[in-house]
Structure formats: structure tokens, C-alpha cells
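The complex appears here without one of its protein chains, the remainder shown in place.
A, B and C label the chains in the order they appear, each numbered from 1.
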Amino acid sequence: MHFQLTDEQRALRDGTRKLLDGRFGRDRLRAAVDEPALDRALWRELGAAGFFALRLPEEAGGVGLGLPEAVLVFEEVGRALLPGPLVACELLAGVVDGVAAGERTAGLCDGSAEAVLWEHPADCDELILVEGGGRDAAGAPGRAAGVYRSAPDRVACAPLTSVDPLTPLARVTDFPRGAPLAGPDPSRLRREAALLTAAQQVGSAVRTVETAVAHARERTQFGAPIGSFQAVKHLCAQMLVRAEIARSAVYAAAVTEGAMDVTGAKLLADEAAVRNARDCLQVHGGMGFTWEADVHLHLKRAWLRAACWGVAAEAEEALAADLLG
Amino acid sequence: MHFQLTDEQRALRDGTRKLLDGRFGRDRLRAAVDEPALDRALWRELGAAGFFALRLPEEAGGVGLGLPEAVLVFEEVGRALLPGPLVACELLAGVVDGVAAGERTAGLCDGSAEAVLWEHPADCDELILVEGGGRDAAGAPGRAAGVYRSAPDRVACAPLTSVDPLTPLARVTDFPRGAPLAGPDPSRLRREAALLTAAQQVGSAVRTVETAVAHARERTQFGAPIGSFQAVKHLCAQMLVRAEIARSAVYAAAVTEGAMDVTGAKLLADEAAVRNARDCLQVHGGMGFTWEADVHLHLKRAWLRAACWGVAAEAEEALAADLLG
Amino acid sequence: MDLAYTEEERAFRVRLRDWLASVLPTLPARPDPRDWPARRAYDTAWQRMLHDAGYADVHWDAAPTIRLIFLEETERAGAPYVGANFVGLLHAGPTIAVEGTPAQRQRWLPPVLRGDEVWCQGFSEPDAGSDLASLRTRAVRDGDDYVVTGAKIWTSHAEVADWCELLVRTDPDAPRHRGLTWLAMPMDAPGVTVRPLRTLAGTAEFAEVFLDEVRVPAGNRVGAENDGWRVTMVTLSFERGTAFVGEVVACRRVLGALARAARANGRWDDAVLRRRLGRLNADFAALWRLIQWNVSEAGAAPAGRGASAAPGKGGGVPGTGGSVFKLRYSHARQELYDAAAEVLGAGALDAGHEWVADRLSSLSYTIAAGTSQIQQNIVAERILGLPKGR
Partner (left out) sequence: MDLAYTEEERAFRVRLRDWLASVLPTLPARPDPRDWPARRAYDTAWQRMLHDAGYADVHWDAAPTIRLIFLEETERAGAPYVGANFVGLLHAGPTIAVEGTPAQRQRWLPPVLRGDEVWCQGFSEPDAGSDLASLRTRAVRDGDDYVVTGAKIWTSHAEVADWCELLVRTDPDAPRHRGLTWLAMPMDAPGVTVRPLRTLAGTAEFAEVFLDEVRVPAGNRVGAENDGWRVTMVTLSFERGTAFVGEVVACRRVLGALARAARANGRWDDAVLRRRLGRLNADFAALWRLIQWNVSEAGAAPAGRGASAAPGKGGGVPGTGGSVFKLRYSHARQELYDAAAEVLGAGALDAGHEWVADRLSSLSYTIAAGTSQIQQNIVAERILGLPKGR
């Protein structure tokens, strides 16, 4: 039993980071903030690199890797703040044609959520709705648990000004359902969506520690780097603690695939990403409050991710019930 | 409208502190820890000083002061960690004979609490039970709201090893009720008991700030007083913030006597006393963890007071309901 | 301790309430927040109305309780905020009132009271935030002028201000706090460039102000040369005092609205949320009491005469009571809007919602006007007497 990454896993992580650094560096990130339409060329490149086909079997043209590897990749995605329906495309590769190759995109909506949100509504070639498969194991009243497909132009939406400038959102008001898709299991989709979302939160939480530390080493006040003051030091230390605890939970859940492990990992990762972004902002002082700093992009995306695929209240209730289980 | 103490209030506060410093200094405090039987001589002295008759009208032999003055005195009591059924005797002076003069003692039990606790059971000459008068305005099922008296030897108790070495406790299992006492209103008794308890919490919270600061100025590590390190500094600063916020709330509630003001004040004072005692312990390091340090006496008493006359959960619910009110 | 209002105070409240009820319906629609000239016009028109009704100098010459009542009632009635008049009325004005010459008071104070002139603040610099005393904007004496070069940041209303209260370094060789000077700089002077600064809320509430050999007449200096730090502290201790009165009233209003919204959308059944709201009710009630306390301790001295420089209850240090308040308030305000996000649920992702915008702006509260870390240092060192350093 061990937690260390294998050489292959390490290579995958490093390769992903390098790819994203090269193709989605700071200039591209800020360009995406101003113009959040999906970069289809990048998407195809990711597809060609096996990004979406990661977990498809090799005989189906995939890379044949598992959930732990997907988690490593999504941690990098979270670091880089890469926008797009990434979780959807990762989970729907092999289910929706063209997604694995990055040629087409698909969105994934949580039909059991209080508000059915659709990320990147203008950029999805198809839209998939998951009903049920949550803790209560049932869909909305009168609807069977299952996975449904719809053409985006048949879905009715209310517009919404997304708090995250990198992730346009719409609120689905009507989703015409066809016959349920055979194949994907709603519970599993939901669990994996939660885990990959949590992995991104961990990546963001680690990145904001690094950003805060870099700023604290550089910024001078009172004749010394602010990182030499305990108040700043201890903020940063607690950021690292949150990130490491969440990472342990997320990696373990990727291996066990246990429902409670995933639930706990998402809870801790959401907290780590949100609180680290806030502490990073605090360390940056006034500059952190500007649009030009990237801190707010981490915070807003962390808020968004925390609201998807299981919120804290549900997670805590499930984890409490588990204690009696 | 002003918060400043009048000259008389200032004199009362200073006089109380002086009396307690002289008659209940550190040696007496530590002696009381080893032998928590009530010091009847001190009790009579407090009575003679008008401590219990504070709010009785002058024509009834009292001092004729109000709730704000009682709050100032109880803040001092909380500072000094003076043990005894103080709230009970303050509220029952004029109701139970001999209490005002400090000649006799009375206990006061909350009959609506989940566990009916009796402080200093070996030292009360009489025991009074308050039923109802809380938020739900009713007593326990089948019992009328009211104030009942019993002779201590007729009350059945289960023993309990009190967590607070200065406050022996018993758990009342049967309380033979006579006819309700005319006079004291259960709601008012309850409200004033909560407020005087909160005032003690504020006194304790202020004292633990002072203790922590004194230690932080004196204790040297790494070649400097630990109070020069931001980690310690900021712990102390937050302690002061808690104490001052709670004090503002308690003083205001003493003037308005509003139910919600008292509820909020108790909530904040409980939190201030408990958290300040814990931070004080942290500032003291290992020495704070010893029996010989006084920190634990503040913490344990704060826990006890927080459990009496309205706990946090009830307070928060009441304050929430008030928002819709 | 006497929290009852006097006859005079009650009469003031009634009179003010009546006046507000009569004039507020006559106000034009609020301007677009992105239209700075319109905002200036709206805010200064309101100040002129206050002036004509005899309320202009309530921040300067009224008893503390009267000020409190004024702030409470205007907030409750939904009257306009002080807005573009903020620096003039609450920062530069009080400084000039205390430190200025009679001629300076005569020149600058009446236009502020009438809403004729708008001020902005030029204190912070990109490299001098928490450590304000390290500021580097230079002013060199040249004949009857100072020639000023440097950059200021976090300046509100810079686009529409007539004057800037500017803190500059006049003696680069003196110890940090000793070589600073306070100047009133006309914003239309050649060499002044204003660049809006976009915040994470997407709005441009602040600006950077670049100064390239700007000539400021020496007669615009308030206080002695190189005495600017002390002059400025008068202002800053004021800023950390009662500037938040209206906001606390507003927060309590928002808190009630959150409770009603939660009841309407069913989240009131969530005990965790409900109890959070209950706790915030206690917090904001206590913060309101703390303001009353701080104001009441400022005694009878009107603010314009240096009210908040009166002894704080911590023991004679100007403005420290404000630090205690600000530490708790900035935290409580952030918790309030986190609770708002819980009430909104998925609606908290909609940046178009007022509470979401306010949640974003609440993030600056633990940073602006002295970070919580700096405030904790102030409380620990100046009130509690813990040793400096480290």
C-alpha cells in the first residue's frame, strides 16, 4: 500500500502541467476572462493528447488509465484554471461521439439539483442530464433516475450572469428528455463528477498557496518581506494544511472510489479551495482585490465548483449518517 | 444617551474590586479550589457591604441601585472567580429571608432545563426552582410556570463530580414543590439570571486577556518576550475584541432589559469567556495546562456558566426568530 | 450608563425623520454607478439639500449622539449615502478644521458643506499600503510651489474630485515618519493623470493617480512641512472610528431581509443557516452598541474638532476603539454575505444579484483602511501594551 505516484503517474502530471503552461498560460487565461468562448483549437489539442480519452480502454482508442490518473490531470486543470465543460467531456468520452477526440463538446447537468445549471451553454454540442443517482437514489418527483440526452437548441434556459467570468452559466428551465442513455450509471457519473471537481479544487488550493507564498516573499513592507511576519506566515501554513489534507482525501477516494470517501474529499476540497483563495487575497492585500490579479478567478471558480455535484450541507449530512451506518 | 459610567458606578466597580482583592485574593482562591465549602464569613461580609441588597429599594433596607450596577458588580465577581450561589442570592434577596444580609443562602434551579443542576448543594439554606418563563413560556409538561421553594433536605439529588472545582454540583432528581412563591416573575428571574451570568463571563473574559497579556510580556523565548511575536499578539488582540463586544452587549442589555438584548449578550459573553480562556491557555503554553495555573479555573467556570440560563443553541434560535419578528 | 435619549435628541430625530419623509420622494433616480459625473452631481445635490436644511455640518459640529441619530435615520429612510462627499466631509474637512489656518478653513470648508467641491484621498501608494509611512511620492520645494512626482492608489472619486488630500515626502533623509507633508492638490493641475482601477467585483470604484511634476502652491500645505504624519493621523483615527455607522444599520437591514428570503424559499428549515443568522443578529446588535459606546466616549467634542482623537476606553489612544470595532465588523460583514450566499443557494452564482455584488465587495473589508493583521497589531501594541517588533 502506498501513496507515492508511479513514474508513469508523475510523467502524466508533469506532461499535463507542461501542456497547460504552454497552451494556456497567463495571457490566454486573461484573454479567456475577456472572451469566455471555448477555444476549440485547444480543445482538439487536448483531445489529441488523450486528455478526454484518458480512461477509455485502449481497444476503444483510449489511453486506458484509471480514476487516479484522471484526478492527477484534473488537479492540473484546477491549477491552471482551464475553463470549459471539462468534467462533462471527461465523463462522456465514449458516450457522446466526438468528445473523446475533442472534436465535439458535451455538457452535463445535475437534474436533481435545486437549480439545474449548465456551464458553457453556448459551447456545448450536446447536453446530457443526470437524474437521480444521488443519496436519495431517486430523480425529481415523477421522473426516473437515468441519463438523458438533448440537443442544446431544444433546451430552454433562463440567462444568468455567472459570478465566474471564466464559466458562462445558464439555468435550465426545460429539458426535453428522450429515452434514457444506455451505459452510464447515474450514481457513478455523479460520484466521478464530484471527485474530478474536487481534484480541480485541490489544484486551485495548491496554486493559491504558491501564489500567496510567492507574493509574501517578494512584497516588502516595514523593511522586510511580508512573509517574514508571523501573521502572514501562519495564514500560508494553514493554507498548505488545508490543501494537503484535501489532497490526501481526494487521492484516496480516487483509489477506493467509495461513495463516502468521495463525499468527504469533495467537502474538504471545496473548503480548501474557497478558504485558500480568500486567504491568498488577504495576503495580497489591496492588489488581491483588483480584477487584474488572478486571485478572484480562483475564488469565483471555487465557489462555482463548491455548488456543483454535492454541496457542503448534503455532504455533512451524508457523512453523519455514515457514522451510524 | 451615553455608555460612560457615572462617578457612582465607577466607585461601585472600584470598591467591589478592592473588596474582592482584599478578601478573595489568589491564596483564598486556591484554598477554595481545595475546599469548595462556602466561606460564610465572607458571605456575611458581602451581605454587610450591600452586595446582595444592591437592588432592593432603600426603604426595604437595600441600596436601591439597578441592573446596570448589578452587572458592574457581577463583572468583578467574574474577574475574581468568586464561588458561591451568587446569582441566586442576588436575585432572591428580599424574596428569601436573610439572603439580603448574607446571613442565609439560597440556590436557584432552572426547572425547565434538560438537567436540573444545583450549584453548591451543601451550602444552600433554601432552594428555589423556576419553572417556565423561558421562550416557550411554559414549564415542564404538566407543571405551571412559577417559582417554587423547597427545603434543601427534601430535594432528591444524584451526585455529580463538577468539572469546575470551585462549584460543586448536584443533579436534582426530585423537587417537592409547595405553592408557588408570590412575587418574582419567572421570565424576569430567568432574564436577570442570564444577564448576571453573562456579566460574570465578561469579567472572566477580561481577566483572561489581562492574564495572557501579562504572561506574554514576561515570558521570554527565542530571546524576546513572546508578546512581541505576532502569533501571540494577534491571539491577545482577538481576545480583547471578544471581551469588548460582549461587554458592549451586556451593558446595553442591563439598561434596556430587553429579552433579545439579554439573549444576545449571554451568547456573546459565553463565547468570549470560553474562547478567551482557551486562548489564554494557549498563550501560557505548558504552564497553562497545569493545575497550579488559574487558567483552567476560568475555562471550567466559563463552561459551567455557558450551560446555565440559556445555551447557545437556544439563543441562536431565539435570535433568528427575532429577525422575522 | 444611560442609553435613553434626551428630550433634545428625540426632538432632533423627529424633525429629521419628518424632513427626510418630505424630501426623499423628490429626489431624482439614482445614477448609473459607472457614470462618475452623474454620481458626483447626485451626491453633491444631496449635500446641498442637507446644507440648506441645516444638516450639512452634522458630522462636524453636532454632539456625538446627534450624529449617530442622523446616520441611523438617514440610513433607515434610505437616504443617499455621503458618496462623493466622503473625503471632504469625513477626512480632509476634519483635518483642515483642526490643522488648517483660518484662511484655509475659510477657503475649503464651506464648499464642502455646500456640496460645491469634492475631495479625494492620495495617501496609499503601490509600495506603501500597510506600511503607509514608507510612501515615496516626492515633493520638492521650488519657489512658492511644491513640485510633486509619484503615484497614488486606491483613490475613490478621483475622476470627479476637485481636490486631493495628498501625503508626500518632503525630506527623504529624515526618519520615515518625519519627512512627510500634507498638501491640498487641485486635481486639474497639469501633470495629474487618473487611471481607473477595476476591482474583482468588476466595477471601478478606485483609481490610480499618477503625478508628474505637479506644481502645488506652498499655501496649500496644511500643518508644518515634515509634520504631515501627525496631521494625517488625525484623519486616519477618524476613519477607523465611526465611518461605519450607516453600514452597520444597513447590515442589520440586510440580515432581516435574508431571514425573510430564507423563509420564502424554504431555507429557513436549515437549522445551521438559521442559527448562523441568529448569531449574526447578536453580532450586529453588539456592534451597534459598540459604536454607541465609542461615540459616547468621544464625549461632547464634535468630530470636526478632533472628536475621535479623544481618549478611547482602552486608555487614551486615539482611534484604537475603532480598531476593535473594525476587526469584528469587517469579519461579521463577510460572514453576513457568506450567509447571504447560503440563502441564495445556486442563486449565489448569479453576479447580477445585489447580495452577490455586495459579497464580492465585502472581501475588501479585512484589507482596506488597515488590514485585519495591522489592526490586530494596533490593538495588541497600543491598547494592550504588548511589545513592538517581530
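Keep in mind that, in the parts below, a residue touches a chain if its C-beta (ideal position, glycine included) is under 8 Å from a C-beta of that chain, and two chains touch if they have at least 3 such contacts.
Everything numeric here is computed off the predicted structure, so don't read it as measured data.
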Visible chains that the absent chain touches, using the contact criterion stated earlier: A, B, C
Hidden partner chain, touching residue among B:99, B:117, B:145 or B:319: B:117
Contact footprint on chain C, counting only the chain that is left out: 270-272, 275, 389-390
Residues of chain A (touch criterion as defined above) contacting the omitted chain: 1-6, 9, 68, 209, 213, 216-217, 224-225, 227-230, 232-234, 236-238, 240-241, 244-246, 248-249, 251-252, 254-256, 260-261, 263-265, 267-268, 313, 315-324
Contact footprint on chain B, counting only the chain that is left out: 113-115, 117, 160-165, 169, 171, 220-223, 226, 229-232, 278, 281-282, 285-293, 295-296, 299, 303-304, 307, 313
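Simple rule for what comes next: only the chains that are shown with their structure count from here on.
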Remotest chain, chain A as reference, centres from CA atoms: B
Chain A-chain C separation of Cα centroids, rounded to whole Å: 39
Sequence positions of chain C contacting 2 or more other chains: 373, 376, 390
Shared interface positions of chain B, touching two or more other chains: 229-230, 234
